[in-house]
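All protein chains of the complex are present and in place, except for one that has been dropped.
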């Protein structure tokens, strides 16, 4: 775990959105922060956000954390084969979901459940996917957590790392070609930046300058390996963007206000025709990589407690207290959400889990390969005893 | 064609070889030059080179240019199917060949014939390859110009762009693991930097810090496309290295002294255990991309004349004059070399060309796939009428 | 042949013009970009230069840089951005300069484009066309000669097509662009300019001398999944595609065997019906392709034919294919499965 150059909240300057990339190279080495340890907001990056919006973001984070915990429990109970949580990094999805417009498209990883929830997805829909039951929108085609939601501007998650980044750039190239006032937001993990796809994304973004935000979520780990294995001799991941002449921000990823402000800056820049922005969100993967992982094998158990950027939920709660939203109110919200999650889970389990209830039929496996089922699949489907 | 920030000769500072990458970021945006327009050497990058060595380099450049022209003529005569020249950029290979040690390994592109010649390869051997005749070291397996020469530290050229760059890094990782005082030098074209392989090379170089020099030859064009298509919003290609925390130099690629000095700096750094260096050599592809290309379709015919860094041969000749090596001496050397090339070509043609004389037998096609020919190839070879 | 070829596709209206396969491909682009503003074309040197084989020539001039453009040299990026554009409503037609260079983009094709509809249950789709020249015979050595069709036919979710003449090339490419699934469109470069029959020492016959070079100017389609009878016959069925259609024709003429030659055109989905009908009629089957033999598409053809026609077969199915070696340079014409190799295969399959 390395968080280089921990700049104090409020310290980083905020350039105009049409600034030239070369004039803000230092922002890739610093850390844009708004909230200090006491939950007070500082500096030019303070966003113009209502308390209600902040409470909504808090709610999304509560929901995500409760949801993740519940799905992890389901995995332990053998009701799904796999579970991936985003504990500690919920702020990034929850906040950027509020920044992006209704017609924008997010190209997520499996670590952005909070984005989907922030866009208003019903946790029941997500649970059905996790259980791969008959109501699963993916129709059982993907492992747990690989959601899709075109109507919410949430692209189908791929199991192949980083592939979504150049796709996000392509999506944005199309937006530009069509002259539509929309932007794409691609997410990639620190470890996954090593894939060639990331280079293609940065290169094409640099060449065509479409409205895209390339967000690197540095949660300190790939699976067992420290973020340094991918970062190498560079000081930060934001630094990568400099090589392509792209404006690159390094942002406190556990600071809802900083996330909102930086992402808005990048989106404004994109919609005004000034092209792509690279953002590194610095955060911490507080849970195991997945239910198949055992992090005690490679890191101290209490490392999250030592993480200098803290827990995003605690930090937002603290800030909200300054705005008059009390701890009790927050606790009440949290409790309501947990109850809701339990109820939704009962509903989902009633439909089915990986080994109970109703599953999507095998016919879906055949139907979804092509628009029209070709003759050889019709034959195979018959061999499989269908029709 | 863009040559940003044309720094005057002698202007760039020369840091110690153990400098931290972050302290020399500006060198990626400038241009290290030693020779001015009058052929005078300036500044801290003046290498310690004897006149004899410079004359050798001049000879290599003469040889390469004469060789290229002769092979192009052969292509026009239908004696080979394909020809690729490096006119205008001979200095890079010719000079770096002198810097690298006997046990170092160069991972070239098809544009580094001058490196191979500079290492002492007999042009006859190269011609045999171009003609794909019975004496071809590649045994007819590769198109013209894709040389190999393990004994001269010259890796087998691949037709697939940029693949050699991460291989060079792997080679250097092995050198480091074995504790051998050797370095790898990888070459890649400006256009080819867009391949994912380049990113893998930079990432692994950044992570393992092996003794490798990653050299980008920016000759202003891919095939028909300007270097800007790959460079995008960045100002230079050297800039790419910054993103990976690697020291990155931008060097006048038509200035033998600057090339020698910068490459020596990088090699010293590598052998002293300070890791990789990225170098962009700025030059100009004076000929067509290959014999299949027609550059008049995409650039002015006289563009080379306008190229601000001139012709490397002319520039070295001018410099040598200041050292007492006259124009007449140079002309004599050039003439001797041209005669030698003609003689070698006669020899090569006598052995065979693509459609005359002796070719490597088809048996080679079968023998070279595996160390021991497996049964199915034995069968196929028989079917082909062999044995 | 033209009329028959179009069977099942949409009719070809208006005047026909003699075109090379390159011109036919260009014309398909032109027609579709004119009709459908969502269609965009791009690739390395595909913009102002019009592609190294000139298949996109004139498109940038006509439709502007936003719709026909050059890309950086990244096959990965070309395919990936095509997918992203398709997701955002465009119909990208991407050019890979040579099929030998598709591998950096292979992951995006097989893991992404091919499975997009499946993994999202149709929430997202990837209607892209990835065009690439295939095959040898141009002294391109091991990096400009490959025929990687089997690497695509193994991947569920892809459609793989390969025309053998200008008429088909245009009609098939239009079908491919209109298709809502990802299409791999392989172009046998050796027949770009004329129907090369494998006799490399003879001068090339240009398409202008061949009726299959008569191409309608307007919009028409050749349907996906339908083979064509390139030569009707009764004694043996030759299954082939691309350049090898012409080589097989040549061999059949020389052998004076009454061979029925099927030009498969679409490899996946395969026109099994046409294949079975022909093999049941002839009782013999020769499979011919240029790709390396082991795990080539010929293996699949052979397997399916013996599964479907076992009791009709009078002799073993024979495969004539590239040797299981990389494509050599100097030994090109000894390597290329020319008419003599096909003849030998024909003799073998007619033996018993």
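Think of it as A, B and C in the order they're written, each chain with its own count starting at 1.
As a working rule, contacts are C-beta pairs under 8 Å (C-beta built on N, C-alpha and C of every residue); 3 or more make two chains touch, one makes a residue touch a chain.
These figures come from a predicted structure and were not determined experimentally.
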Worksheet item: Any idea which chains on screen the missing one touches?
Response: A, B, C
Worksheet item: Which residue, B:149, B:194, B:354 or B:384, contacts the hidden chain when the whole complex is considered?
Response: B:149
Worksheet, complete the sentence: Given A:109, A:142 or A:277, the residue that touches the chain left out of view is A:142
Worksheet entry | Hidden-chain contact residue, picked from the options B:75, B:144 or B:167 | B:167
Discussion item. Touching the hidden chain in the complete assembly: which of B:27, B:200, B:214 or B:278 does that?
Written reply: B:200
Worksheet entry | Absent chain, residues of chain A that touch it | 81-82, 132-133, 136, 138-144, 146, 158-162, 191-192, 194-197, 222-225, 229-230, 232, 292, 297-298, 354, 359-362, 364-366, 368-369, 376-377, 380, 383-384
Worksheet item: In the whole complex, what residues of chain B lie against the chain that is missing from view?
Response: 105, 137-139, 141-142, 146, 148-150, 155-156, 158, 160, 163, 165-175, 177-178, 184, 196-197, 199-201, 203-204, 207, 364, 368-371, 374-376
Worksheet item: So which bits of chain C touch the chain we can't see?
Response: 100, 103-104, 106-107, 110-111, 114-115, 118-119, 142-143, 150-151, 153-157, 268, 291-292, 294-300, 302-303, 306-307, 310, 313, 315-319, 324-326
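Rule of thumb we're sticking to: only the chains that are shown with their structure count from here on.
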Worksheet item: Cα centroid separation between chain A and chain B, in whole Å?
Response: 44
Worksheet item: Using mean CA coordinates as chain centres, what's the chain B-chain C distance in Å?
Response: 37
Item to complete: Quick one: which residues in chain A touch 2 or more of the other chains?
Response: 196-197, 199-200, 203, 207
Practice prompt. Going through chain C residue by residue, note those that touch at least 2 other chains and give them in order.
Written response: 71-72, 74, 76-77, 104
